[in-house]
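As you look at this complex, bear in mind that one protein chain is not there, while each of the others sits in place.
Think of it as A and B in the order they're written, each chain with its own count starting at 1.
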Amino acid sequence: MLFMAEQKKLSIISFSGDFDKLTAVFTLATGAAAVGYEVNLFFTFWGLDALKIKQGRSAVGKGFLPKIFGLMMGGIKNAPVSRLNFAGLSPRIFRFMMRKKNIATLEELFDAARLLGINFYACEMAMHVLGLEKEDFIPEVKDVIGVASFLKISENGQTLFI
Amino acid sequence: MLFMAEQKKLSIISFSGDFDKLTAVFTLATGAAAVGYEVNLFFTFWGLDALKIKQGRSAVGKGFLPKIFGLMMGGIKNAPVSRLNFAGLSPRIFRFMMRKKNIATLEELFDAARLLGINFYACEMAMHVLGLEKEDFIPEVKDVIGVASFLKISENGQTLFI
Partner (left out) sequence: MLFMAEQKKLSIISFSGDFDKLTAVFTLATGAAAVGYEVNLFFTFWGLDALKIKQGRSAVGKGFLPKIFGLMMGGIKNAPVSRLNFAGLSPRIFRFMMRKKNIATLEELFDAARLLGINFYACEMAMHVLGLEKEDFIPEVKDVIGVASFLKISENGQTLFI
C-alpha cells in the first residue's frame, strides 16, 4: 500500500435500462478507462438488457414470464429515456443530436468500452430471476457474479449506482 | 490505520420507494453483511415508506398533507416497480418469479437485513417534511439522524445512493 502506486478504480452498478442513464454509465466508464482507471461494470436488473446478444424486443429467457419481460425490454437499441420519452421518440432525437455534434452515441460508447478493456460483469441473482443465462449475453461478459464478489472487486475505489 | 484491520463498510442512502430499487438496496445490504461488512442504511424521502409499521396505504403522519402522501404510498408491500409497473401488476409478477426461483423476496430480504444486524437510520429532515415520527417506524430503526451524522457513519467505506 505504501510503496506501490495502486491503479485507480471506478466501479458502477448499472441497474437502470434507461437510454440516458446507460449513456451516463458508458461515458463515465470510457472516460475513466481512457485515463488509466480499472473500470468494473456490474449489470443488474434492467441493466442486464444492455448485454443481450439478441437485441430488439425478443423473447429471450427460459419460461413464460421471463419471455414476456424480454419482449417488453428492447435491448440497448430500444432503451427508453428516463424522462420525456414520448413513446420512444426522445432517444432518437438524442441520437440525432449526438451524431450531429460528433459525440459518441450509446452504441459507439458501448463498443469503446469493449475495446478499452472495461470489465463487464452480470448479476447472478437478477439473471436467475429474469431467467437469463450467460449464453444470452455478449461474449465480453467476463463473469457472472454475486454481491460479495462485486464488493471485493470494487473495494478501494469509487463505486456508483446508476 | 496501519496496525488494525478495519471492518469494511457499505452505506446506502435509500431514497427510492420503488420495489426494484428497494430490492437492490436489500440485496446489496444483506450480501455485504453476510461477508462481514458493517452495513448502514439511511432511509430518506420515498425510502422512509419501507420502514413504516402500518403497512398498506394508511394515513400515517400528522397533518392533512402528510396523511395524503401516506395514503398514496403503500409501504414495502405495495412498492411499485420503477418501470413497466402496469398499475401494480409488475411487482406481483416479480414476487411470483422470485418465489418460483427460490430467491428471497423483498420482505424476506428485509427480515434477513434485520437478523444480520444491519443498521437502519431514518432521515430527520424527510421525516419532518412528511410529518412522520419515530413511533411510525419499525423498532429496528436505530436512530433518527441528519446528513452530518450519516456522513460520519459512512466515512471510509463505500457509499451508494439508490
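By definition in this document, contacts are C-beta pairs under 8 Å (C-beta built on N, C-alpha and C of every residue); 3 or more make two chains touch, one makes a residue touch a chain.
These numbers come from a predicted model, not from an experiment.
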item	value
Selected residue (touches chain absent from view) among A:L41, A:L132, A:I145 or A:I162	A:I162
For subunit A, the residues touching the chain missing from this view	8, 10, 20-21, 24, 27-28, 31-32, 34-35, 37, 82-84, 93-94, 96-98, 101, 103, 158-162
Hidden partner chain, residues of subunit B it touches	13, 15-18, 44-46, 65-66, 68-69, 72, 125, 128-131, 146-148, 151, 154-155, 159-161
